[in-house]
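With one protein chain removed, the remaining protein chains of the complex are shown where they sit.
The block that comes next holds chain A.
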Amino acid sequence: MGINFRKETFRDDFTFRNSPEFVRRFPFPFHEDAYMYAVNIEPHVPGPEGSVLENLIDVDEHYVAEMEDRALVLAEDPLRCQSLPHMTLAGWDLLELLMTEQANGYPEHFSLSRDGDRWRWINRPLGIDDTFTFGDVSTLPYGPMEYITRQSQGDFCILDQRDGNLWMDAGMVTTQADWSLDFDIGMNFFEWHAPVPLAHEKGIFTRALKFLTNIQQGKPARRLNWTMTINPRLDTSPENYHKWGTDRMTVTPENVGDKVHLRVELQSFWRLPRSNALVFPIRCYLIKMDELVTSPKWARRLHRVLRDLPQELADYKGLTRYRPTVVEWLSKHDDGAPTSAGFGPD
């Protein structure tokens, strides 16, 4: 039984929806009724069947539509995909990782056959059947990173590791929460995290860097991050701020349920074998408030988290203008009952 890929848009008429079983598998990020930064990293091992963690690289019903949206972004702005010259080997590493994981996890949709350096890759949802020589850039229509990340959900940052630091030296970034690869390219870990409030004072980045530089082959790790997005728009980039920034002024008590989305990033961290670089897939999941409140526990908890969020964090996440309207709307779904521990919808 394969995935039934939805035909939908993340722009203009915004026809994105989650079907009911995908609402249930949404990676809700709050394990308690409050939120504060923590280095919430855990081993990236497979989770329960039917969850977004069942496969370490998740493919879902939005796959085809997300890849179409990515192609539109790249056609307008090719700088969303960049790879500095020394990162080509890491691109091949990533191609191997994503082809292997997608073919193993979803054999009805993807297949990979390898005969030495001659590889054949079949991607049925996108109608691709390519044979190429692994390691020979001239045998693919794009560089290896661009080729495979045009066929994989989520953004990808490839970080070179040297001098005890990580460097943002390659990436495919079209579904980001207001940051720019073109701006950050070549920066190190502390430079690209400089705008984050509160976390520096807590020494979080120093500890996180130490952990990340020690990630070993075969032992990936993950964490969840979150923000909110008005309209189901994947491309909320600084480059296109003029297109989405004003959306935040359109939230009214009547349209919260359809317009306001919780946006969760499943970030994972993998050591790449040939290049010794790290790849950092950032997979974005969106859920409408109308969909989210079909779980009474999630409705109660999100209400409490948003209501009590420190102002600096609300400002950093860009929620300030519409937070009161959303909190008011959610309060109608919070009867004050206690919530159970853990992330699940009950």
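In the analysis below, contacts are C-beta pairs under 8 Å (C-beta built on N, C-alpha and C of every residue); 3 or more make two chains touch, one makes a residue touch a chain; residues count from 1.
Following the convention adopted for this analysis, contacts and distances are computed from a predicted model.
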item	value
Undisplayed chain, where the name is taken from the UniProt record, one of "Copper resistance system multicopper oxidase", "Circularly permuted ATP-grasp type 2 domain-containing protein", "Ferredoxin-NADP reductase" or "Carbohydrate ABC transporter permease"	"Ferredoxin-NADP reductase"
Given A:Q82, A:Q102, A:S275 or A:T339, the one touching the chain that is not displayed	A:S275
Among A:Q217, A:T246 or A:T320, the residue in touch with the chain that has been omitted	A:Q217
Missing-partner contacts on chain A, residue numbers	39, 41-43, 84-87, 89, 160-163, 210-211, 214, 216-219, 221, 273-276
